[in-house]
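Missing here is one protein chain; the remaining ones are kept as they sit in the complex.
A and B label the chains in the order they appear, each numbered from 1.
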Amino acid sequence: MKNGANHATRAKAVLRRLRLRLFSSWPSAITTLTILYLGWKTVPPLVNWAVVQAAWSPDQAALCRQLIGRGACWAFIADKYRFILFGTFPADEHWRPALVIALLLGLYGISIMRAVRWPLLGALWLAGLSLIAALMWGGVFGLSYVENERWGGLTLTLLLATFGLALAFPLAILLALARRSELPLVRWVTVAYIEVIRGVPLISVLFMASVMLPLFLPPGVSIDKLLRAQLAMILFAAAYLAEVVRGGLQAVPAGQEEAAQALGLGYWQRTYYVILPQALRIAIPPLVNTFIGFFKDTSLVVIIGLFDFLTTIKVSLSEPAWTGFGIEAYIFAAFGYFLFCYPMSRYSQRLESRTAPAGRLDFSGVN
Amino acid sequence: MRPRRGSTILGAGQIGFAGRFRAPRLRPLVYQFVLAAALGVVAWYLVSTAAQNLLDLGVAAGFGFLSREAGFAIGETTLLSYSAADTYLRAIAVGFLNTLRVATLAILFATLLGVAIGLARLSANWLLAKGAAGYVELLRNVPLVVQLFFWYSVITEILPAPADAMRPVPGVFLSNRGVVFPMLELTAPDRWLFALAAGVVVLAVLWIGRSLRLPEIARRQSLAGAATLATAAGGALLLLLATRKSIKLDYPVFGGFDFAGGGSLSPEFTALFLGLTLYTAAFIAEIVRAGILSVDRGQFEAGYSLGLTERQVMRFIVLPQALRLIVPPVTSQYLNCTKNSSLAVAIGYPDLVSVANTTINQTGQAIEGLAIIMIVYLSISLAISAAMNAYNRRVVLRGNSR
Partner (left out) sequence: MTAMTILGLTITLLALQSSAVHAQATAAAALKKGFLQCGVNTGLAGFSQPDSQGEWRGLDVDFCRAIAAALFGDARKVRYTPLTAQQRFTALQSGEIDILSRNTTWTLARDTSLGLNFVGVNYYDGQGFMVAKKRKIKNATQLNGAAVCVQPGTTTELNLADYFRAKNMRFKPVVIEKMEEVLNAYFAGRCDVYSTDVSGLLAARASRAAAPEDHVILPEVISKEPLGPAVRHGDDQWFDIAKWSLFAMIDAEELGLTSRNIDQQAKSANPVIRRFVGATGDFGKMLGLEARWAHNIIKQVGNYGESFERHLTPLGVDRGINRLWNQGGIMYAPPLR
């Protein structure tokens, strides 16, 4: 008797919740029905195309051609996945970039854990990055040398993003501090740099680095394409990160500065021990948003011909066997980037809800 | 917040021991002098190396190439007529107008869509809210380039050849060469006049709408002004149509290779427009949502307690306050949208960067070409920032003048 009553009340509670959420008013009811109808019309055919009738195995190229319009051709990904992940890295050394990817993911994971304190984290990052450099270039510990023209794929995307942001961050802090300086020349130069970089598209900075930079170097000195692109991304990221850090600096109460001065601390001591830690902690949510933005921006190197994740997918498409499957290719690319960016985005939202429950506005201005 | 004395980046004066000396007055000057000298050395070095390199190569310098004949054709010349015999300057102008065209339309539609989706996310309907949330999360976490390539693939792979074009509405044809539709056949001066008159009519209608919402006394005056404007513009439009003998719709007709006549949107433009609009709308949706959420709950409750409906509370109380918080981040999204339109070079839409790039390749003058690109984008950014700052100031004042 009691069980029956419990079931009944529970069912009634569920129904009431359903009605409240979906059918609380006439417009709401109509919306729900419209959405359900649209879902009914689009989702099953989509699933049919993407999963049921799709070709998954790599030796089904001929089948793929017949399935155009009816089934997706994921076989092309299965065929090309090593190129997409590792670029033109020598085939028998693929364990090296695979290890590098694992290391990078590990470093990201450790950085999120709050249990790891700053000095240890810094040391781990330094060790990790050195190990990554050794693995990729080789030439030490018996590993064969692989020139960086052969790096590519997902490995290159992660390297560009990680090294770019790791090197841009200290520069950004310096820029943010310089922008608040009392010395007019320092301030003007910094403002000019930040405003110019923020006012032009990233493409033009990449073009500048890949096309113009060699003209400014003496003959005989040349910087390879990857380094140029990396430099461009660092300069670009530094300008945007500087604005975010400046926002954080502004949010630190003035009393902190005054108290530190009262204690007799010099400028650099004040900044390093008192102001910066607080500013950076405040600025973490918009910082993570900026990181996400720059991870996505690494995809722009497709335009200057560097073989990152997106470019390798694009190049795979140009093989005669796989032309015409652009939709599958770019869905896969989108999926790849989503896999990295969505967790970062959720992490940032979780951070924000911890610091400002009402819903923070992102003033960093990056998307 | 300007740093106070004694807290400069290069320590102009420490309180206490060092403050006793007059040297602190000199130190900032010395530091700045050293910085200026260092920058000067770097700049001199870079410029002289570049000049030497250019001299060795024999590449020309200066902007004289702008008056030379371009020699290449541009695929989209909607706003400014252009042929291969025109100068490089005109080609770059065409590119610039193409950028403005796609950026303005994208900003406009992205705002509309973004506000709608932002409000949808706050809806009581669970399906709608979750659907909007899914849209925002999906589009924000995929790079714009990937989305552009995706839309371009959809258009070129799914749509049929012009000979078998789809016909959703009579007169409109969809094919992998884009969409063609019938358009009013007007020559150049008439086209601008028509656009002007149409714009004025739209403004007048909006004015009427606004004046209907004003209290009684002001309404009559406002309505009178709006009505006069509307009649004037409408009359001008009718006069325009009546005096031109051959106003007809130009229907696209398939012949030979493709449709001729009518207006058309190329696949590149469509892909770029779609991609930009949907992407920017996702960000604007988030900003709108955060802005509305940041308005104090008490405002809602006060509005309800006055007997206003939810719609009225939104429109008269919450949105105006939310606007204050929304406008700055939305400004930066507009700027981003304009800068992102430069990705047109990846899918072959002839925008400013694309045309300037071709120019650089044909003339070899990379520095001048890139300077043009950067100056134009900086100007656009400044213009948008200035406009939105002006709007922002108005909105802020209104909020504060209670």
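Simple rule for what comes next: contacts are C-beta pairs under 8 Å (C-beta built on N, C-alpha and C of every residue); 3 or more make two chains touch, one makes a residue touch a chain.
Everything quoted here is computed from the prediction, not taken from an experiment.
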Chains still shown that are in contact with the chain withheld from the display: A, B
Full-complex contact with the absent chain, from B:Thr49, B:Ser123, B:Ser222 or B:Ser294: B:Thr49
Identified contact with the non-displayed chain, of B:Ala60, B:Val202 or B:Leu239: B:Ala60
Hidden partner chain, residues of chain B it touches: 10, 31, 34-35, 37-38, 41-42, 45, 48-49, 52, 54, 56-60, 71-75, 83-85, 156-157, 161, 176-177, 255-258, 260, 267, 348, 350, 354, 357-358, 361-364, 366
In chain A, positions touching the absent partner: 88, 210-211, 213-215, 217-222, 224-225, 304-305, 315, 317-318, 320, 323-324
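Here is the rule we use: only the chains that are shown with their structure count from here on.
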Residues of chain B defined as touching chain A within the complex: 1-12, 14-16, 28, 31-32, 35-36, 39, 46, 49-50, 53-54, 56, 123-128, 131, 137-138, 140-147, 149-150, 152-154, 156-158, 279-280, 283, 286-287, 289-291, 293-294, 325-326, 328-329, 332-333, 335-336, 339-340, 342-343, 345-346, 353, 357, 360, 366-367, 370, 373-374, 377-378, 381-382
Complex contact set, residues of chain A against chain B: 20-22, 24-25, 28, 31-32, 35-36, 177-178, 180-186, 189, 196, 198-204, 207-208, 211-212, 215-219, 250, 254, 257-258, 261, 264, 266-268, 270, 292, 296-297, 299-300, 302-303, 310, 314, 324, 326-327, 329-331, 333-334, 337-338, 341-342, 345, 358-363, 365-367
